[in-house]
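Would you mind keeping the following structure in view while I ask a few things?
Yeah, one chain of the complex is gone here, protein chain that is, but the others are all in their spots.
Here the chain labels run A, B, C, D and E in written order, and each chain numbers its own residues starting at 1.
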Amino acid sequence: MTDRYFVDSDGELLFVPELGALVLHTELGPLRVSPGEIAVVPRGIRFRVELPGAEPGYAHSGYTVARGYLCENFGAAFTLPERGPIGANGLANERDFRSPQAAFEERSHTVQVVNKFGGNLWAADYDHSPLDVVAWHGSYAPYKYDTASFMVIGTVSFDHPDPSIFTVLTSPTDTPGLANCDFVIFAPRWLVGENTFRPPWFHRNVMSEYMGLVAGAYDAKAEGFVPGGGSLHNTFASHGPDADTYARASTAELVPQKLDGTLAFMFESRWMILPTAQAMDAGFRQRDYDAVWSGLSRNFR
Amino acid sequence: MTDRYFVDSDGELLFVPELGALVLHTELGPLRVSPGEIAVVPRGIRFRVELPGAEPGYAHSGYTVARGYLCENFGAAFTLPERGPIGANGLANERDFRSPQAAFEERSHTVQVVNKFGGNLWAADYDHSPLDVVAWHGSYAPYKYDTASFMVIGTVSFDHPDPSIFTVLTSPTDTPGLANCDFVIFAPRWLVGENTFRPPWFHRNVMSEYMGLVAGAYDAKAEGFVPGGGSLHNTFASHGPDADTYARASTAELVPQKLDGTLAFMFESRWMILPTAQAMDAGFRQRDYDAVWSGLSRNFR
Amino acid sequence: MTDRYFVDSDGELLFVPELGALVLHTELGPLRVSPGEIAVVPRGIRFRVELPGAEPGYAHSGYTVARGYLCENFGAAFTLPERGPIGANGLANERDFRSPQAAFEERSHTVQVVNKFGGNLWAADYDHSPLDVVAWHGSYAPYKYDTASFMVIGTVSFDHPDPSIFTVLTSPTDTPGLANCDFVIFAPRWLVGENTFRPPWFHRNVMSEYMGLVAGAYDAKAEGFVPGGGSLHNTFASHGPDADTYARASTAELVPQKLDGTLAFMFESRWMILPTAQAMDAGFRQRDYDAVWSGLSRNFR
Amino acid sequence: MTDRYFVDSDGELLFVPELGALVLHTELGPLRVSPGEIAVVPRGIRFRVELPGAEPGYAHSGYTVARGYLCENFGAAFTLPERGPIGANGLANERDFRSPQAAFEERSHTVQVVNKFGGNLWAADYDHSPLDVVAWHGSYAPYKYDTASFMVIGTVSFDHPDPSIFTVLTSPTDTPGLANCDFVIFAPRWLVGENTFRPPWFHRNVMSEYMGLVAGAYDAKAEGFVPGGGSLHNTFASHGPDADTYARASTAELVPQKLDGTLAFMFESRWMILPTAQAMDAGFRQRDYDAVWSGLSRNFR
Amino acid sequence: MTDRYFVDSDGELLFVPELGALVLHTELGPLRVSPGEIAVVPRGIRFRVELPGAEPGYAHSGYTVARGYLCENFGAAFTLPERGPIGANGLANERDFRSPQAAFEERSHTVQVVNKFGGNLWAADYDHSPLDVVAWHGSYAPYKYDTASFMVIGTVSFDHPDPSIFTVLTSPTDTPGLANCDFVIFAPRWLVGENTFRPPWFHRNVMSEYMGLVAGAYDAKAEGFVPGGGSLHNTFASHGPDADTYARASTAELVPQKLDGTLAFMFESRWMILPTAQAMDAGFRQRDYDAVWSGLSRNFR
Partner (left out) sequence: MTDRYFVDSDGELLFVPELGALVLHTELGPLRVSPGEIAVVPRGIRFRVELPGAEPGYAHSGYTVARGYLCENFGAAFTLPERGPIGANGLANERDFRSPQAAFEERSHTVQVVNKFGGNLWAADYDHSPLDVVAWHGSYAPYKYDTASFMVIGTVSFDHPDPSIFTVLTSPTDTPGLANCDFVIFAPRWLVGENTFRPPWFHRNVMSEYMGLVAGAYDAKAEGFVPGGGSLHNTFASHGPDADTYARASTAELVPQKLDGTLAFMFESRWMILPTAQAMDAGFRQRDYDAVWSGLSRNFR
C-alpha cells in the first residue's frame, strides 16, 4: 500500500492491532502501532499503511503480516471519559496519547486515493502524494496509545464494578451516560474481591458488546476464545461466563490473584451491530456458541 | 437530653460516632447510629439524642459515653457523587441508606427546643414534644449508613488514585467538580499497586482537609494519630506521610497487603476551616505537629 | 399465552388497557393492570400476558377478553416530567408507581420466547421459563400506575393551558422541551375557567397526536369517538373541536362543571406516526372524519 | 420628590403598591403603577417618584398618599419562571409586561441624585436632570405588570399544589430549582379541590416567606392580617393557618368556591430575612403573633 | 400562484432572493423580500408567493421574474447564534428581524393547498383561503432580515478568523458548537489584516458548504462564479481559492481595502448534501470545476 491512500469521510478509525505492527503514514506524520497499542485516525485524514518490516527508517521487526481489529466511529470523536471520583490519575491519561511529528513525502508518479464517502468507496488519481504537509499545529490529529499506560482500577474490597470502569476512550452522545461507542480494555490486573463471584457476571443491557482478544486468555471464557477472535452480544442479549468458568469461580478460594499476560477489549455501542453476510456465512463462525451455557443448572429450590 | 431538643436551621448535620452509639430521636423517627456508621439529620429537623444504654426498647449496650465527629454542612444537602465510569455498583449505593420509621412521643410537661438560627442558639419552651409526627412520606428525611457497605475501589495495577475515589457523600456546588464538602472514608481494603509509593503522597491542593480516625491506624501516619483525634490541613497547606512512613513505604516489598480493622475519614471542603479559640488553646493540641516531617532529607543530586 | 413469552429489544412498552384487565407476568414478578391503570415493561424484559379470569391467585373478574392501547417507545425511557412551578405534589407522583415483587415459575416443557429485535420478530425455544428470577433489586423494572392518583391541574381563573399540563410520563430527548413521546391523560376534573372557550382549541403543532378513549366521552368531540377508538392528527395537521362542540361551548354559561367518568389520553410524539396498511384499509376507519368541521362558518366581517 | 432622584446600584427594585398609585419617572420614560399592578426598576437606572394626583398629564386620581411594599433584589434580575408542563399560556405571559416609552425632561436648576452603592446612600448635585434620554432601545428597562393578567393555575381535582404554582417572577440562582427570590401572588381564583384541606397547609421549608396583603382577606388567616400589613416566617420556621381557619376548613363542605376581591403576595427567598431594629421595636409589631395557633389540639390517639 | 398555497410540514424554509423580489403572503400576513434581504417561513405555516410587479398595493417594481436560493431546514428552527465575547451589538441583532402584520383574504372559489409532508407533496382543495387569520400574537411567525443590517466583524490586526464569524442564523443541534445548518454571509467589509493571506484559506472540514452569490464577486474565486450560481464542497472535501486568487493574494500589498457591492453566502451543514439527479445531469454543471486549482505548484523544498 505504498501508492494507494485511504481517507474515511464518514467516521474516524480506531485500530487495535493483534498480530504484527503497522506504520500509519498520515498527512500529519507517521505512527508506528504495535500489538498492545491502539491508534486513531480522525475522519477526513488521508493515510497509507505499511508493515514495518518493509520500511526504511525502522528496525526490521520480522513482521510480514498484520492482523487486528478496526472500529469505524460515526459519532462524536473518541475522547477520554469524564472520570468522576476516580480523579485525575486513574484510567488513561491525556499525556500518554502521542501524535506524530510532521513528515512529508514527494511522489512524481500517479497515486490513488480511496475515499469512503457516504458509505461508498470512491477512487481518484493524484499526481502527487497527499502526504505533503510540511508542518502542522492543532488538535485534530492522529494519535496512538499504549495500553500498558492504563492505570487499571477495580474493587479492592468486595463485589464487581461495571466494566465501564475499564473505559479507555468514549464517543459520547448528547445524553450524559449513554455512549455512542466505548472502547474498553481488560488489561493485566490484580483480583482481590472478597465474598464475590470474580468473573464478569451474567447480564443483558442496552449496549451491544463486540469483544476481541489481543493476547492471553479472557477470564469469562475458559476456552474457545483465541487471540484474533471475536464475539458479539447485541443489545439486550443475555450472556455471561461459560459453565466451566462459572463452576470454577464459584468454588475457588479468593486469595489475591494476578491476571497477567492478557489483553481483551470491547467495542460497546448503544446501537445494534449488524454482521455482514460475509461474517454470517464464514466457515469459522462458531454456530454452537451458546453451547457453553448448556451445562448450567438450577441452583434455587 | 430527654427534655431538650435541637434543630439546626442553618445547615444539615453529619454524625460520625467514634466511641459509643447514639440514638437520634428525630421528628421522623429514631435512628441508632454506632461507630462505623454515620448519620445525617437534615436542616430544620428537630431531634434529641440519647445513649442507647439508657433507652427502653434497646438491648443494653454498655455504652455510657459517646464521642465522635460532627460536620455542619451549610451548602447543598449531601448526596451521592456522580460516579462516572465506576458505574452503578461501586462506592456507596442508595439502597444502603436507611431512614427511620415514623414514631412519636407525647410529653405533658414543658420541654425546651434549641434552634441554631443565623449562627446563634435560641431556646424556646414548648408544652408538647416536637417529635409528634405520626406518619410521613417524602425524601427529606434523616438517614444512616454503615460504612461496611462501601465498596472500596482502588488501583489494581500501579500508581495511586486521588482520595476522591473514597467519596461517600458530597455536598456539591454549582461548579462541576468542586465540592462544598466531601465526606471521604479510608476503609478496610487491599493494597496491590505495583512499582508505586502506596501511602498517600505529598501534596497541597485547594481543598481543606479535616481528618479523623474512628478505628485502627491510618496508613499515612505511623504514630501520633489516635481514634478520636483529628488533623487539619487547610487549603493549599502542604502535607504528606511522616518520615517513618516514607522510609518504610519506599523500601517495602509490594506484595498484596490487606489494610484491616481501620476507619479514617476526611471532611474535605473548598473553604478554609477556622478552628475555634478553644481548639487553638487546647492543651492537647499538638504544637509540634510538623516535626514528623523533619527527618525527610534531599534525595536528588 | 402461558407457554409463549415476549421481549421487546427495540423499545419499552406502555400498556393502556381499555376493556378487561391484564396480568403481566414479567421476569421481575406479576403486575395486574386494569382499565384506568397503565403499565410499562422496560426494553429487554421478558414477560407473558394472561387474562385474570383464568388465573389462580386472583379473584375471578369475569373478564374473558381484553382490549386496549399499546405504545412502543424507541426513545429514552418514560419518566416523570420536570414539573417546574407546579412543585412537588402536582400531576403524577413517584410513590404511586408500583413495581412487582419478585416471583418465579418453573417449566419442565419447551416454551417459546419471541424477541422483537431490529424491527423483526424472532422465536426461540427454551427448556425452561425465562421467568425464573428469585430475587431482584434495582430501578430497571416494570411498573404500573393508577390514573386515579393523578392530581389534575388546570386553570382556576380564565383561559386554557396547553395539554402538556396533563402529562403523566414523558420520554425526553436531548432538546429540553421537545419530547420523543408524551403520555397525556384527560382525567376527571372541574372546569371553572371564566370568559373562556373551555374545550381544546383549534390548533396545529409540531407534535403528532394519537388519541384514545378508555372511558366516557371526550370534551372536544361530541360524538363519533367511542372507548377503544382512536384518532390521529399528525405533525402540523390542523384540528379542533367539532362544529357541535364549538357551538355549544361558545354559548354555554360558564358555571363550575365537573367532567366525570371519563378518561381519554394522548400519545404525543415529535415524530410523524405512519399508520400500517392494515389500519388504512380497515373497514371501520372513518373516511369522512373531517366532516365534523364542515359546519363551521366565518365569524369575522 | 420632583428635584430628587434615586438610583440603586446594588440591586433592582420591585414595587408592590397597596394604597394609591405611583408614577415612576425613569430614565427610559414614565410608568404609572396602581395597586394591583407591580413594577420593577433595574439596578443602576435613575428615577424619581410622584403621586399621580399632582401630575400634569394624568387625570386627577384623588390619591394624595401612597403606601406599599418594596423588594430590593441583590441577585439575578427577576424573570419569568420556566413553566415546565404548564406550557406557553399559564401564569404570567411576557407580552403583558409593559416598558415605558422614551421621555425626557430638562431642568435648569440644581437637582440631587441619591445613589445606593455598597449598602450606603450617597448624594450628589447635578446641573441637569438625569432623565434626559431622548430615545432608547434594548431590553434592560423598567417594566410594569397588572396582576389581573395572571392566569391562575391550581388543582381541579384534589390535594393542594405548592405555592410555587403562583410564581409571577423569579430571581434564579445557579442551582436549578432554588430561587434567590420568588414573587408569588394569591390572586382571585376558584377553589374546587375535593377530599382536601383547602387553605395553605402547616409547613416549614428552606425559603423565608415575607407575606403582604394588597386587598381583601388571605385565606390562611381569618383575622389580624390587613392590607398594608406583613408577616415574616423565616427559613425553617413552622407555620400554617390559624386555629379558626383550621377548624372551619376541616368541616366545610367542599363545593366550588370563588375567592374574589383579594390579592396577597409573598417575597420568598433562600436567604434569612433580618428585620431592622426599627421594625423589631415598632409599636404596631404583633408580639403575640403565635397565639393564633394556641387553640390547636391533638388529633391523634 | 394566486390560488395555490404551499405549506412545508417537514421543515422551515429560508429564502435568499437573488434576482427580483418576492411577496410571501403567509397566514400571519405579507412579507416583501428583495435581493439583499432574506426570509424564513416556519414549518407548518401556509403561504403563497407573488411577484410584486403584479400586486395591488405595491409600487410596480419592474420585476417580472424572480430567482434565488431556498434552504429547507429539517432541524431546530433558525435562531441567532450565541455570540460569546462579540457581545450584544455584533453580527445580526434581534430587533432587525421583522414579522408581518396580520392580514387576511377571502376566497369564494376553490383553491389548492400543497403540503410537503413526509418527503412527499400532497394537494387538497379548500373552499376558502387558508390565509384567513385576522389577528395573531406569539413568536412562531415568518420573518425577514436585511443583510445590510449585519455588523460585519473581522480581524483588525492579522490572520483570518473562521467564516463562522459571519453567521447570521444557526440551526443548532444538541451538541454545542455543531450546527445542523448555519446561514453565513460574506457582506461588504474592510480588509485590513496584516502579514496575512487575506482570501479564505485552503481547508477541509466536517461541514458541507453550499455557497451562492447574490451580487458582485466572491473574493476566493476570481472568475467563474456568477450571481445565481452555486458551488458545493461536501463534508471533508478539500478546497480553497483558485490559482489566480492565490497568486494575486500572495503578492499584494496589504493596505486597507474595501470589499463593496458584493453578497455571497453559505448554507453550512453537518450533513452531507446530496445533489439531485437533475442537478448532476444539468448541462450547466461545471464538470471541470477542479481545474482552477491545477496551476498551483509546490512551494516547499
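Everything below uses one rule, namely that a contact is a pair of C-beta atoms (placed from the backbone, for glycine too) under 8 Å apart; a residue touches a chain by one contact, two chains touch by 3 or more.
Values in this document were obtained by computation on a predicted structure and should not be read as measured data.
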Out of B:34, B:196 or B:234, the sole contact with the unshown chain comes from B:234
If the hidden chain were put back, which of E:188, E:216, E:229 or E:275 would touch it? E:188
In the full complex, which of E:36, E:81, E:229 or E:275 touches the chain missing from this view? E:81
Absent-chain interface as seen on chain D, which is shown: 7, 9, 43-44, 76, 104, 106, 117-118, 128, 132, 134, 174
With the missing chain put back, which residues of chain B would touch it? List them for me. 173-175, 204-206, 234-237, 272, 274, 298, 300
Even though one chain is not shown, chain E touches it at residues 81-91, 150-167, 187-192, 256
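Just so we're on the same page, only the chains that are shown with their structure count from here on.
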Compute the distance, rounded to whole Å, between the mean C-alpha positions of chain B and chain C. 47
Chain centres from averaged Cα atoms put chain C and chain E apart, in whole Å, by 43
Could you tell me which residues belong to chain E and also touch two or more other chains? 174
